[in-house]
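Structure below; questions to follow.
One chain of protein is taken out of this complex; the other chains stay put.
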């Protein structure tokens, strides 16, 4: 269904630049499973390497936000962009990081409410209050 | 600039249904400031009351997600929907709830990365891995 | 603020292809006012002519939907696409066609509700019921 | 395919809060069929109840707009948000409320035209005419 | 899966207005294959004829941009609008017009980068530099 070939492990083994990224994905994630997103990007080794490096930096390094919060923010953006693949993969990731049913229910309520009030504000073309502008 | 009149406090005082909501906003938020979003919705008292009730339930009641996480998820959706008003008002709210510069920087990195990978997945039309589907 | 020059009536008078469209706009609308959308498109006479012809056919000819319904559908799309210009111009057009305050309030409730449930369905990735598929 | 379980009637029968909403859906709609949207929301009983209450108020109560107009506005938003589920379910609802082939053809022409002119206005960054601003 | 019937060649043969458009599509494209987009629009002959005429003018006539550039711009918009059908059909068209793997990889990098920086600029609400405004 993709617009490009999804690389099998056998095909990856024939391309050292791709193979190196796949090995790093497996090592960092401590799992043999490599999902289709990377198998599609394998057709573009430079983009594959750059994207994986960014994902490692942004999503996997310890930082100022906890990992579950980052996944929820990620799913929120992916939902608004109607990215079916991303919603599926990052909802699975959020569950693996401990998302509870109560947290998920509250998350859904927040994104629904946000979309509703976004629509009202954009349709009413409400001007920004001076109080909200940065000094 | 709005497509409707923004109600002043004097105008609010003439409409009991609107006045009741404005008083509740001030009581719940412990602040006299009522922002333009509510002054625009004042033209539609039923919608005003329903929206405020939902916001109270979803955003202001203690729940399974902490208040700052909910604000970040809200900003993420508002950014993807290009709602200038909502981005301004909820970034101000997040700061009031303690958003640090480091957290904001990491949040921005996550939403940028999410938008980038959403675009790649949507353009490559990558099929969802069976591993991501709910049992 | 536009990325192109907005043509004044004096400039329009120097370009017969543009002038012909502006005259038709004024004749069809029975008004001397030509809004900025057309003054921006004047830089691309072929696009100007094609767009005006389509607008006349789709929005201004009597058809199976009444003119106010078409304006509401137009505003709904423009809101979702965050087109500030279009929301402003077509909300003004809807009012000129008789949009009442009650209708506007109900319209806002519908688009807010639609955005909320769109977000829930896209985040939950709900499969389409067979009952909804066309024969 | 959903990110959550879709509840069967047997499962619904074990959860009184969910069961109460499902019974109300069936009573209000005068039909035994409950579509997947509600079966997915059943995992979050509070969100389920709140969403159904809103849908009843906004979409099903007699108001200032006729039911078919509200469905068309709903489909317009759902299309712009690329919500496949919502487009399917509300196009079916619109047909059930009497949408004719001619009305559907005209609706499609309007949303296509709106998307086209939204894109032109957003790309040209056309400033709003003072004539369109609310008093 | 469509919300309307997809017309077979036999059904097309019974409707002269539809048949005329299908014959022109085959003649212009020098191919017997007519894709589902046109088979769905066949339910609305006026919209079918108007859309095909526009596509011919915009996409198929020699102009100031080469055909492959136009396809890439088209895919970029379709990706941002999450139009699965359009991404598939126009990626196929781009390949038929000579899109190389290197060009595709670079295109993907550009749309990913654009989406990322769009998100940053929209979330930071960065004001436009006066240097970027048209004279």
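A, B, C, D and E are the chain letters, set down in written order, and residue numbers restart from 1 in every chain.
Keep in mind that, in the parts below, a contact is a pair of C-beta atoms (placed from the backbone, for glycine too) under 8 Å apart; a residue touches a chain by one contact, two chains touch by 3 or more.
All figures in this text were calculated on a predicted structure; none of them were measured in a lab.
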Quiz item: Omitted chain: which shown chains does it touch?
Solution: A, B, C, D, E
Quiz prompt | Which residue of C:6, C:65, C:82 or C:111 touches the chain not shown here | solution = C:82
Quiz item: Looking at D:3, D:36, D:51 or D:79, which residue reaches the missing chain?
Solution: D:79
Self-check item: Touch list for chain D against the chain that is not drawn
Solution: 75, 79-80, 82, 84, 87-88, 91, 108, 111-120, 122-125
Exercise. Using the touch rule from the top, list residues of chain B that touch the missing partner.
Key: 82, 87-88, 91, 101, 104-105, 108-109, 112, 119
Exercise. Kindly note down the residues of chain A that lie in touch with the hidden chain.
Key: 1-5, 50, 54, 57, 128, 133-135
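The rule is simple: only the chains that are shown with their structure count from here on.
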Quiz item: Using mean CA coordinates as chain centres, what's the chain B-chain C distance in Å?
Solution: 27
Exercise. Please report how many Å separate the Cα centroid of chain B from that of chain D, as a whole number.
Key: 21
Practice problem: Compute the distance, rounded to whole Å, between the mean C-alpha positions of chain A and chain C. | Solution: 34
Quiz item: Which chain C residues touch at least two other chains?
Solution: 1-4, 54, 57, 79-80, 82, 84, 87-88, 91-92, 105, 108-109, 111-120, 122-125, 128, 133
